[in-house]
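Yeah, one chain of the complex is gone here, protein chain that is, but the others are all in their spots.
And now, subunit A:
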Amino acid sequence: MGALQSLSDEPEYRELAEKTGFSFEQIGILHKRFKQLSHNEDMLRRADLDTIPDLACNPIRTQIIEAFFDKRNFHQNGDGTVEEISFEEFLVVMSHFRPPALNMTEEQREKVRREKLRFLFNMHDTDNDGTITLEEYRHVVEELLSRSGALGKETAKGIADAAMLEVASISMGHMEPDEFYEGITFEHFLKILKDIEIETKMNIRFLNMDTTTLCNRDSSSIR
């Protein structure tokens, strides 16, 4: 049943492949997974993602799930959130985790880096005003430390404040005592994280190779 459906999606796959850069097999596998998660429907909801058991012990799962329903990650200059997503949007979000190709020029690398950091930025900037305010940053750190109990709350604030101060110092250099640093803009964000080399780190290996972990009975039919 899945086989017939995927054969008829062939032209769609081509379009998706062009748009996101995945190969056909990768798209096929992800489609399988999408169907698995959405119980064979066309649209995926938050509740579907919530049911994944492994995700339960992840401290930032709410943010991760939100990222899938965030229009800013769909590359369509949209805004706000949606309630359910189609396979195409699922793929676009996943494409942020594609590893960079081997022979890339510096500009292409820079572009990939910007894209990935944009994804991260969107995850932090929940109210979509283009800056990460102190409150939002505090929230991020709190979530990260959310499983360490009461000890976390107080220190989280301190850590977030220190981090914010660091960003401000690096980006602004010098501020008068009565000036106010609004929040981390995307450019500042790029600046402070430029040493991490995110294009080498933010990748999922799965999307690199053809694994046989799921539903490989039908993978041969996806051609």
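The rule is simple: a residue touches a chain if its C-beta (ideal position, glycine included) is under 8 Å from a C-beta of that chain, and two chains touch if they have at least 3 such contacts; residues count from 1.
Note that in this section contacts and distances are computed from a predicted model.
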The complex's invisible chain, by UniProt name, from "Serine/threonine-protein kinase 19 isoform X7", "DNA polymerase delta 4, accessory subunit", "Sodium/hydrogen exchanger" or "Ribosomal RNA-processing protein 43": "Sodium/hydrogen exchanger"
Touch with the omitted chain, as defined above, among A:Thr20, A:Asn73 or A:Thr133: A:Thr133
Hidden-chain contact residue, picked from the options A:Leu16, A:Ile85, A:Val112 or A:Val167: A:Val167
Residues from subunit A at the interface with the omitted partner, ascending: 30, 33, 36-37, 49, 52, 54-55, 57-61, 64, 68, 94, 97, 99, 102, 120, 123, 133-135, 140-141, 144-145, 147-149, 151-152, 154-155, 157-159, 161-169, 172-177, 179-181, 192-193, 195-196, 198, 200-206, 208-209, 211, 213-214
